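First up is the structure itself, then whatever we jot down about it.
With one protein chain withheld, the remaining protein chains of the complex are depicted in position.
As written, the chains take the letters A, B and C, and residue 1 is the first residue of each chain.
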Amino acid sequence: MLKVGIVGATGYTGAELLRILSNHNGVQVVLITSRAEQGKPVAELYPNLRQHCDLVFEAPTAEKISLLDVVFFATPHGVAQSMMTDIAKHDVVVIDLSADFRIRDQAVWEQWYQQPHGAPALIKEAVYGLPEFNRKDIRTADIIACPGCYPTSVQLGLKPLLEQGAIELDNIIVNAASGVTGAGRSAKVANLFTEVHDSFKAYGSTGHRHLPEIKQGLSDMAGEYVDLTFVPHLLPMARGIHATIYVRLTRQIDVQKVYSEAYADEPFVDVLPAGSHPETRSVKGTNTCRLAVNRAPEGNTLVVMSVIDNLCKGAAGQAIQCMNIRFGLPENEGLEAAALMP
Amino acid sequence: MLKVGIVGATGYTGAELLRILSNHNGVQVVLITSRAEQGKPVAELYPNLRQHCDLVFEAPTAEKISLLDVVFFATPHGVAQSMMTDIAKHDVVVIDLSADFRIRDQAVWEQWYQQPHGAPALIKEAVYGLPEFNRKDIRTADIIACPGCYPTSVQLGLKPLLEQGAIELDNIIVNAASGVTGAGRSAKVANLFTEVHDSFKAYGSTGHRHLPEIKQGLSDMAGEYVDLTFVPHLLPMARGIHATIYVRLTRQIDVQKVYSEAYADEPFVDVLPAGSHPETRSVKGTNTCRLAVNRAPEGNTLVVMSVIDNLCKGAAGQAIQCMNIRFGLPENEGLEAAALMP
Amino acid sequence: MLKVGIVGATGYTGAELLRILSNHNGVQVVLITSRAEQGKPVAELYPNLRQHCDLVFEAPTAEKISLLDVVFFATPHGVAQSMMTDIAKHDVVVIDLSADFRIRDQAVWEQWYQQPHGAPALIKEAVYGLPEFNRKDIRTADIIACPGCYPTSVQLGLKPLLEQGAIELDNIIVNAASGVTGAGRSAKVANLFTEVHDSFKAYGSTGHRHLPEIKQGLSDMAGEYVDLTFVPHLLPMARGIHATIYVRLTRQIDVQKVYSEAYADEPFVDVLPAGSHPETRSVKGTNTCRLAVNRAPEGNTLVVMSVIDNLCKGAAGQAIQCMNIRFGLPENEGLEAAALMP
Partner (left out) sequence: MLKVGIVGATGYTGAELLRILSNHNGVQVVLITSRAEQGKPVAELYPNLRQHCDLVFEAPTAEKISLLDVVFFATPHGVAQSMMTDIAKHDVVVIDLSADFRIRDQAVWEQWYQQPHGAPALIKEAVYGLPEFNRKDIRTADIIACPGCYPTSVQLGLKPLLEQGAIELDNIIVNAASGVTGAGRSAKVANLFTEVHDSFKAYGSTGHRHLPEIKQGLSDMAGEYVDLTFVPHLLPMARGIHATIYVRLTRQIDVQKVYSEAYADEPFVDVLPAGSHPETRSVKGTNTCRLAVNRAPEGNTLVVMSVIDNLCKGAAGQAIQCMNIRFGLPENEGLEAAALMP
């Protein structure tokens, strides 16, 4: 049994890690941390975890973390960086769900996050935790930087086309929408029920922090620079990301075949039949990405639709998938349940 | 591995059975039936079951059912009755999620359902499938009549007080509210998103079919006739029942202690600390009933709050719990996952 | 044209006042105040008011208020009290939407609000602003204490029965549910979309501040002391209160006739036909209370269902109705629009 800890377990991704790990046969969670809620049982914040998790929040220390096999950071950006140099001295695998080690170019990171990077020497040690692209490197990584939620949905949506070299690389539109859990659990007027319910809007159309991560990922897949326009939207629902991606073919290919073959062996990517439209609810609470690709009525435009649960495949589930890969466990351990419908 | 079939698997309780059983280690689902959808894969109706269930709907026949170890009826009332006499000749355990065998008094059933009972000789064979009250009888039953969703929440809410003989039996108010899945999957204007969303109303205040079932159950627990007023309401959400029950104490008892002890050994009843208010979301997708009991500010009125997932502990989950009991499997097999929050 | 001001116009009741008054032919809003948002146009917080209201938040002062004909307090409790002694020196009608002057018994107020009353000498000057009970006194009042949202729904629901003296006064259950706007616009984790959406729960079952106000109002109507149990619940929707009230008849009356006659001349109370169940959405954005009264299947229990929009008839609409009455304007001026459905 792996000894597991979670730093920053009061937020939604931390709670989602606990929910999934409570049904995982290869681990024992022994540490959950929160500076603000020290001494409080996690089940007081998350009554769904009553009878599933008896842990009490503790203050995080490098010493406690050093006794673990694996530690998840479910923290705002900056926290993992600030502790990583200390932790790296110990034999603990770090799986970071924050943005701290996703961007390889330190200057780009610092530009978008408006602060100096806290552990620049370790950036190159981190492996980007998208198993469908990086599975081999994840097997031996000591720092795994889990992708953001939007970037996961977009990269899985475009990977087959980029690897085929079949689309224009400077004419990609990503119109994405997320449930409100994507905004986290902090008390802000903008995220009140009364502000979000029964409405819909875009945000961040002049620049969103996931943009450089998406560009980096797509460029890695294409082997050359990829540009795109990315506009996120806020949905009046709790969980789920839907990316609608518009690309132009540069040559004719059998799109359905390309996607089916690209993901034939992937346990968590499900390519729907041609003409389908995936629903976010079909993946709620699961680590699955469902994809469909349709051709617009005229011309060479393809419409790729990619849905994930932002807290699961977009965060905690993917992190656990990476852990399973890293420690040689069955890749779907703990991640097998079907979504609730309805 | 038990061979399992589901009659009427296109509805929400049928799909919920499939969802749960897809993660159950003791069974193999080999038959799902639907007259209307014969030949169609279930995953076309329920994309969450893609990769989890490859079955195709078939027409139901007594012959096919006779080859099973256990069959679930997830059908409207009347269907199980019409097939039961044939099935009873075979060695198949029947777990009926419909109302057909819940009421022991044939005349009462016929009055509320406005049709002659289709298998009156078998009514007395049926065991009421509320494990917390009837576990022993369920172990040997051949027909298990699973409780309705509202009745489950109310009976679990009042059982400790009734067994203590500590409340007035003619002054009970049950104010209950249900998510829309309680209305099933049939195409009716009243259940359109546009009719239910962002609104709330009572219904059935002049008489609801769950009333005689609740009275029968509470009377069994009290050992004498219990009367009550029951008003259901429709919530703008998909899953969940919340029963708010008002009773008057006839003598002073330590209510918290009574409840805690009554359910100390029950795997699926969770008594919250005094002063709590259970949330329906804390049990979504689970077989758990969460209870809290508070005293109104003055006088002898107690407020019991009981939440369940109507499709799970109120239907499919409880049915599987009964199956586990009946076949000597661990009672929580397949039913261990924590609820999603948020 | 009356010169109108609103103190505390950043909250939802303040914004609702502005929305309604923007279509009112007898007033001009000339002052909106907020200490926190001074200098900001209200349309930045409430884009629905663009093109309808050009005002900018100012700091509140007694001097500015003294120039008005009428001032609305849409503030947390305590604020109106703290300014009232100064304001009372001027010829300004005060319509207070907060709890400051609702309770006539100073000690009761101080017990429930846990602070000394800030203007005890003025409590007896205040008229309780429920037009259906107090219209005559409202016509000459200088301080109008508008009822709370729950109290409005309950008092209108029970007034006909109390005036008939036809029910048991110590056996009343009020099971009420409110949309989330009832919790106001402050940034709290408990009111985040992600905490409220798709769930339902009770709260305050051990005591809620609206309880003494409801008792006072019902006792006034009955002419003797009325007791009740009151449990509020939180609905996953924005606006609307639904009160389900359980009472026992002490003698047989024609309930439908009693209600129809009691409200025959009331412009904002609509008694539905027997057997109906009012929906909260049917009153959204309006000043209407819709009522239905049904008899439970057996015995002498009546079920009264009363719906209002908590921000409108439960707050801003009723305040404007009071203003119309006080200044001799048509009672429904500005309050005539039908609800959106769906």
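The rule is simple: a contact is a pair of C-beta atoms (placed from the backbone, for glycine too) under 8 Å apart; a residue touches a chain by one contact, two chains touch by 3 or more.
Remember, predicted model here, so these are calculated numbers, not experimental data.
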Contact residue for the chain not shown (choose from B:236, B:278 or B:314): B:236
Sole contact to the chain not displayed, among B:198, B:220 or B:270: B:198
Contact with the hidden chain (one of A:29, A:103 or A:211): A:211
Residues in chain A touching the chain absent from view: 171, 173, 175, 177, 194-195, 197-203, 205-207, 211, 227, 229, 231, 233, 235-238, 240, 242, 244, 246, 275, 277-282, 284, 294-299, 301, 303, 305, 307, 342
Touching residues (missing chain, whole complex) on chain B: 12, 180-181, 183, 185-189, 191-198, 236-238
Hidden partner chain, residues of chain C it touches: 12, 15, 19, 22-23, 46-52, 181, 197-198, 238-239, 270, 272, 278-279, 281-286, 288, 290, 336-342
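The criterion applied here is as follows: only the chains that are shown with their structure count from here on.
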Same-site or different-site touching of chain A by its copy chain B, using the half cut: same
Chain A-chain C separation of Cα centroids, rounded to whole Å: 45
CA centroid of chain B to CA centroid of chain C, Å: 39
Cα-centroid distance, chain A relative to chain B, in whole angstrom: 36
Touching two or more other chains - residues of chain C: 194-195, 197-198, 236-238
